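Every protein chain but one is kept in place in this view of the complex.
Then we have chain A:
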Amino acid sequence: MHGRPRKAPTREDEAGSAGKGKKLGSLQSQLLYNHHKKIYNEEALDLSAKTLQINPDFYTAWNYRKLAVQHKLAASHPDFNSIFDPELRLVEIALGTNPKAYGAWYHREWVLRRLSKAHSSSSYLNDYLDHELQLLETLLKRDSRNFHAWNHCRFLAALFNTSDHEELKFTNEMIQDNQDNLSNYSVWHHRRVLLSGLLKKKAQGFSSKEKVLHDEYELVDGAIVAGTEDQSGWFYHFSLLEQTVNVDAPFLVSSWPSHGSNVLLSRNRCSDDCSLSQFDSFHSSSGTFPLILYFTKAVQGVNSSTITIESSFCTKNDLHWTPLIQNRSQFFQAWVTHIIFPAANPHSSEPYLLEISVGQSQGIISQNGFPYSHPTQFNFKVHLCLGETERGKVEDLDGDIILWKDENFHALQTKSQEPHEVVSLDQLIINDVHEPNTSNWRAAIVANEIDLFQNLLFW
């Protein structure tokens, strides 16, 4: 019993309640009888309508009505209007009694789905859509947070294929028409879902994330200033900040070996004189070393066509890439391949340069469907540890050993960056090739918002 005041019932209350209870009880048991006996005549249907009018949560009665609809549709030449319209009317009456009755809302969806299949003429369907929108308006006026009504809104959009633009206009109107809706979390939520869909599709008018976000900040900043205690605006603002700093497309953030590094390779654990400080040392009895790529997001499509390697010793590009850690997903942040050591050349101690190109051809894609659109190159050198074969054979190692030191891990410095700048992760992220002239808009927006809220603090 939500929101009903506590008071001891008077004798009249109790008598009234028993009387009403008796009437409803007899309707409900008669309905169950009709249901079990599959009686679908007018009288039985009237009785089910009366029951649902008083008790819209009596779910078996909605099931009974669905069976009756199916029964009527099975007749030869069914008259759709006379079958569907009474169902829609009954739901409206039931929602008048309880606007949150799950059974009533679902009955409406069930009927509308069948109705939209039965009527092929779209102008006819438009009349139904108009009616649904009117109903929503009435119910949202009664309770603008009724989540059943908002869910119905999304259901209608999918069933009648209405445009997201139209719906966004609806939330605009909701926000502008009524100051109370500035703190209506349901409206902001609905708006967030619509906008992210439009941005993802790069729909007309929504290809510039900068402009869209700019307008949204303007709208929500107004709402926050109008009611600083309301949570809705703040949560929406947070989601905008998240979209501002978050870039959808995946990026390469790090690798091993890292860009510009020197790696000393040996088949056995080298004696100390080989482990010079400027080298990363790597020992492997199998004669291969790993190349590891680490992305900002879990991705798939890392293979020998999306990742190319150029070097004088590793010419065949048929490397096999696997996720560093397997799990049930098909998308991974870290990928690894194994490269065979260069053949030992007793006449030269020159290092071998490896040039790695990531994403020159399309194919790497993140879990939420954004392609790797930021071709990146990096390089490193490998040296063979000479004369090692005679030494250290006694150390028969079971597996590969990598000297994992913190200093071996660096944020990736790609060639597209300024060479002398320290590259932090967020700067890498900001550099989005799809928005060539706006690399600073994200930072500008955040700075602007900080100013605004600092001012708010001093009010």
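Observations on the model:
We adopt the following convention: a contact is a pair of C-beta atoms (placed from the backbone, for glycine too) under 8 Å apart; a residue touches a chain by one contact, two chains touch by 3 or more; residues count from 1.
Convention: contacts and distances are computed from a predicted model.
Comparing "Geranylgeranyl transferase type-2 subunit beta", "Queuine tRNA-ribosyltransferase accessory subunit 2", "glutaminase" or "Protein S100-A16" against the UniProt entry of the hidden chain yields the protein name "Geranylgeranyl transferase type-2 subunit beta". Of the candidate positions A:Gly25, A:Gly205 or A:Gly222, contact with the hidden chain is made by A:Gly25.
Per the touch definition above, the residue from A:Ser116, A:Thr138, A:Thr162 or A:Ser183 contacting the chain not shown is A:Ser183. From the options A:Ser232, A:Ser258, A:Ser284 or A:Thr376, the residue with contact to the chain not on display is A:Ser232.
The residue touching the chain not shown here, chosen from A:Glu42, A:Glu242 or A:Asp318, is A:Glu242.
As for the chain not pictured, it touches chain A at residues 1-8, 14, 17-18, 20-22, 24-25, 28, 32, 35-36, 54-55, 57-60, 63, 66, 102, 106, 109-110, 145, 147, 150-151, 154, 183-186, 189-190, 192-193, 196, 230-232, 235, 239, 242, 328.
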